Every structure is written in structure tokens, then in C-alpha cells.
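Report on one structure; see the data block that follows.
Only a single protein chain was left out; the remaining protein chains are all shown in position.
This part shows subunit A:
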Amino acid sequence: MNLDDLTDLAEKYREAEAGVDREVRVCLAASCQSSGAVPVFDALVAELGDTKPSCKVKGVGCMGLCSAGPLVAVADREADLQGSVLYRDVTADDAEDIVASIDGPPVERLRCPTNQPFFARQQKIVLENAGIIDPDSFKGYVAVGGYSALIRALSEMTPADVLREVTDSGLRGRGGGGYPTGLKWSTVAKMPATQKYVICNADEGDPGAFMDRAILESDPHRVLEGMAIAAYAIGANKAYVYVRAEYPLAVERLQTAIRKAKRSGLLGNKIGDTQFSLEVEIRLGAGAFVCGEETALMASIEGLRGQPRPRPPYPAEAGLWGYPTLINNVETFANIAPIVREGGDWFASIGTERSKGTKVFALAGTITNTGLIEVPMGTSLRDIIEVIGGGIPGGKAFKAVQTGGPSGGCIPAQHLDIAVDYDSLKTLGTMMGSGGMIVMDETSSMVDVARYFMEFCMTESCGKCIPCRTGTQQMHSILDRLAKSQATRAELTLLEELCEVVQATSLCGLGQTAPNPVLSTMRYFRDEYEAKLGEV
């Protein structure tokens, strides 16, 4: 298959749907399903029946405003989310009114305005198809130009060309560390080896983050396309997606996508009639946070306990079963097709000096609009929280936002104007991490939050090295005593010393960053720690 064939195919798929000019899109991603989207979908299908052949009910992926689900959008076939009439908190009983509104005035009582900043201020690259295409439809993905980047790479570009575009794009890994993707790919590409692997890290162990889940549930082919392009660029013929078992819907949709892509010759043997072949397999996690760490993840794929090992050697040199391995996050791979399609320079024109492109954030906690957003790097925290997120509900005051999960820290109100990118957040003693943002109002106790994260790290520590295993336990017990106003000043000093030791001497990122939530809350909310000191 060459590029023209694929374009013809896309054209054919679009023509087959030519009679349909209106769509009723029902979000069937996990969060909306939990709020009852499936009965809504069924009711809409039943209500519409055969009455309007020019209109179709379609299951789609996440539209972003998950807390208002189930969401239903009525739109012209080519329209995006902002160009549609959006309904929130829909129930099966509303089906009649929604179907009646297809050619008439909208149902005002259900409306969710799409000109509000939550939608209007976003810029979508990774999520460009989310909430618009049917994630289970191979045709739907091809019809919007899917797999053209892969075919283009295979037929018109050398692996070196692909590496150059990715390097030029300035894309940095979205899994947390922010390592330059082009550099990582080039390192693996340079390794002489007969066997190489590509791994997609879909473990998403960071609590409060659900970007990767939403991407896999909304647009799984995009991730596969990115992985295939990566495999071509580095010379791999085997790939794994390591997904957490807590995400059954994501696993199911990914399985469907792999099966359909393979049947259509876009995965498997001799992709697009070229010499390039790629097998993709899914591996399930089993509920261990540390398995998101790359060396632990590889151990887990090998069927072992997921315990990290010292690096170097890095996976790029000696990874899965000792072979050079490229491991990237879901969102990282989801950025690849648009980069190949539009060029690295285009991508590099978005974002900040040292953090390019957009970033998907998961907004959760005490914030009006909880859900997923995608904004250019460099958007200010204040914009994200107060404008796009709609601020704090219930008339309460903002206290802090926690970024970077258990490896990150809390940012107080006085720093809300910072432009969010990898480096700026580090100067505040936290990190971007995978993009989870948990907003806390004035009722949250920062000592309590620090204790919570320490408890997390303590229970998730794999136990391999002592500083992390026992250090987190000790820190947790001091924080627990502090939270109960039983700790002494000497213990507070000990806590600070422990932070340094654990940070400096742990083997993997889990232990090295476990003190971050403590250090950052101490830095900005020292008074709360002082106020909690016991009498002695």
C-alpha cells in the first residue's frame, strides 16, 4: 500500500458515509460509562431508529469534561467538539428530546456551552480525534487521515529522516522525566543488534492521572501508529504495550485496534507492502506502581517481580531480555503521527523554548471542571486552574495544586502565574510528571497530604533497597505523629535529614523522589508543620 492507496481508502470510507451529515456522538470512554453512558447510547439508537438515515448515533472517546458525563454531542459530520451542540448529565429519558432536536432548536435544559474557556482555550494535537471518532473503528481512523504518517514514513522517508523530524520537533517524553524523544530514539537506532524492541508504557500508576487511559480509550490506533513509526526508525520488529489491568476498557479497545490494523496490513508482516514488519503484543500489569519505572516494567514483561535494576546500562543499550529497547509513554507515541505528518518544525513552533508542543493534563480534586485538557506548553497555572478549570467550587479559596504525583510537589497560590513547562515546575521543587494536577482548597491540610504521599511510597516501595524501604517507613511514622500533633521539633529535623538521605541513596526514581511532596510542602507551608508540633 502506498500513500495514494491509503488516500483512496480514506476517500472510500468517507464516501460510504456520505449520506450521513449529522452525528449524535455519545462519549463511551470509561468515566462517562461509569455515569451511565451505555443506556443513553442504547436509548438514542432506539429512539432514532431508521427515521433519519442522514443521521447516525456514534460511540466516541473522551470529550474532556468527564465530571459532567454522560456527554452527548450533536454535530455536523465534519464538526469538532467546539462546533457541536453539547449536552451534559444526559440520561436515557432525554433521548427523545435529543433526537427531536437534531433538526430543530437545541434542548436548553441539557446544554453545556462549548464556547466556555474549558473548550475554547484548548489546543488539540494528541486529543484531536478524541470525542470525534469511534475508537473501535479502523475505518473511522483512516477516514480522518490515520496511518498516513506511517505509510509516508515507510514509503518516502528513511529511518534517519524520521529520526531527524522527531529530533527537530523537540518533543520530550511525556511519561514524567521529559527526556528528549529524538535523542532516545537515535541512541537505540545506533545500537548494533539483530533484535530490538519497542515498549509503550501504559502503566499510568500516578494516582490522579488519567491521560493515558483516555488516549487509549479514545484513539488507540494513533498510539499504534506512533509505535510503528518508532519501530521503523530504530529497527525493531517486535513491540509491547504494557497496560495496567485496572484499565479493562483501554485494554479491550487496544486489542480491537491491534486486530483490525493487522487485518488491514498496517501491522504485522510486510506493512504497506514494504519490507518492514511489526508484531505488537499487550502485556498486563498487576497493580504495582513501581512497574511504571522502565527497568521494573521490563522485568515484569519478562514474568518476574517488577523490581528496578541500576542504570546504566539503560534500556537503550540492554533492555528487554538484554536487547536494545525503546520505551516511551502513551502520550509520547500519540504525538508522533502529527509530527511526521506536519513536520518537526511545525511542532517546534508550539510551546516554550525548551518544552515543545502541547501537554494533556488531568484536572482533579476540588476544581469546578474536572477532566482532561490539552494546552500548549507554557500556559500559566492560573489559566489552567482558574480559567479553563473554572476555579474552586463552593466559594472556597485555592490553597495548592499538586503536580507530578508521588514524585512531585505542591504549588501555592503565589506561584500560580508560572508558565507550565518541564523546567519551570522544577524550579518550584515539583515537576510536571505525567500531567496529573490535583487541586486543593483551603480545607486541605498540607501535612496530611505529605503523609498521604509518604504512605503511598511506603506501600509501593518494592523493598529492594534499604533507604527507600525503611526510610519511607520512618518518614511516614514521623508524618503520622505530626498529623496527630505528637511529634517533637527534633523529629521534624530528623524528617528533613531523612528526606536528603532517601533522595540521595535510593536506587530508582520512586525512592529518589519520594521526599518531594514533603520537601515542597515544608517549603511553602512551613507554618502548618510548626503549628502541628507537639508540646514537648
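Going forward, contacts are C-beta pairs under 8 Å (C-beta built on N, C-alpha and C of every residue); 3 or more make two chains touch, one makes a residue touch a chain; residues count from 1.
FYI, contacts and distances are computed from a predicted model.
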Open item on the list: I want to check something: the complex is missing a chain, and I'd like its UniProt protein name from "PTS mannose transporter subunit IID", "Copper-containing nitrite reductase", "L-lactate dehydrogenase complex protein LldG" or "NADH-quinone oxidoreductase subunit E".
Closed with: "NADH-quinone oxidoreductase subunit E"
- [ ] For the chain that's not shown, point to the residue among A:Phe118, A:Tyr247, A:Phe276 or A:Phe347 touching it.
- [x] A:Tyr247
TODO: Identify the residue among A:Gly140, A:Pro159 or A:Gly208 that touches the chain left out of the display.
DONE: A:Gly208
Open item on the list: From the list A:Gly357, A:Gly371, A:Gly429 or A:Pro467, pick the residue that touches the absent chain.
Closed with: A:Gly371
Open item on the list: Please identify which residue in A:Gly178, A:Gly306, A:Pro338 or A:Gly357 touches the non-displayed chain.
Closed with: A:Gly306
Task: Selected from A:Gly131, A:Gly405, A:Gly429 or A:Gly509 as touching the chain missing from the view - done: A:Gly405
Task: Missing-chain contacts mapped onto subunit A - done: 30-31, 33-35, 66-67, 69, 204-210, 213, 245-247, 283-289, 300-306, 362, 364-366, 370-371, 402, 405, 436, 438, 440, 444, 452-453, 456, 460, 462
